[in-house]
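The complex appears here without one of its protein chains, the remainder shown in place.
Then we have subunit A:
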Amino acid sequence: MALLRITSPHTQRAGHRTAWVMQMVILATIPGIIVQSWLFGWGTLINLVIACITALASEAAILAIRRRAVGFFLKDYSALLTAVLLGVALPPIVPWWVTVTAVGFAIIFAKQLYGGLGNNPFNPAMVGYAIVLVSFPVPMSQWLGVQDIIASGNTLSFMQSLQAIFHHLPAVDAYTMATPLDGFKHKDLLDSQTAFSTIPALQAASLNSWLWVNLAYLAGGLALLWLRIITWHTPVALLAALFVMATVFHLIDPNNTATPLFHLTTGAAMFGAFFIATDPVSSCTSNRGKLIYGAGIAILIYIIRSWGGYPDGVAFGVLLMNFAAPLIDYYTQPRTYGHKKAKTGLKIGEDN
């Protein structure tokens, strides 16, 4: 009888492994995926499949090169989660090579080259997204227009989606249309009221479709909160700060800015708040740090949306705050038991 010799503790919470965490996050995106597919056709699902295959392939390749246990690491579902997050973030009829480039960059460069899971300083999905957004601006801005398609029942069929993604859909321009954020960005000299009444992307049908998408991701996010996979700090701080920014500037200049509701329900606001900013590896770790981190992302999102060169700013906002996360962590340590106040910074040698 050989007795096992290990140190305490001897038990572990059953079931809640890292793979389970990843799976739950993937599952929480399902409402969003369903709404997106319903509104924009098969393209999202096809993107997801391409993204997942690319992710698993590149992850396996790099693991093999690094001489790591391929099966063991693939089973943690982290690569799949990156692929899913990227897949839903990309436009539905983006060419396949854009998806492959984005996912490949995310897995190989943003994740594995930093040492794999847990060691990446930046959110891999957002690195991939930012790369293709900067490199291929045209396909990245071709979102399908929803209202026409739904109204006329003229959705892209599965085959049409495949054709658009893998080949070239000659009539694709007929289906595409700017997102509300893109539309509002390019309202040029029009004031807000005129823009919302004239620009097609800012019509009720388009706005509502994006509202549905955001609500779906909000539902998924709430599920994650309920499962205690994420804490409320980051999403609440992000959404609250975005709301405050939008309100303040809307009150100052109602003619050139959009309403807070518009900002919270278009683009990747909810998706970013619950699925991107909460990536634990690259975000802040203490509760106070998460509040600062989320608020910082929201401020950057609003700045990029309002005055930046891109219609949405979630990817850049998250990446920029990833830079700041370690610093924020040093200054937001919780007060430890038995200490009068929390320690800040890194004052080595003068500990109490």
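Keep this in mind: a contact is a pair of C-beta atoms (placed from the backbone, for glycine too) under 8 Å apart; a residue touches a chain by one contact, two chains touch by 3 or more; residues count from 1.
In the analysis below, contacts and distances are computed from a predicted model.
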Chain left out of the displayed complex - its UniProt protein name, from "Dehydrogenase E1 component domain-containing protein", "Putative sodium:solute symporter family protein", "Ion-translocating oxidoreductase complex subunit C" or "K+/H+ antiporter subunit F": "Ion-translocating oxidoreductase complex subunit C"
Missing-chain contacts mapped onto subunit A: 1, 3-13, 16-18, 20-21, 72, 76, 78, 116-119, 228-229, 231, 280-281, 283, 285-287, 329, 333-340, 343, 346-349, 351-352
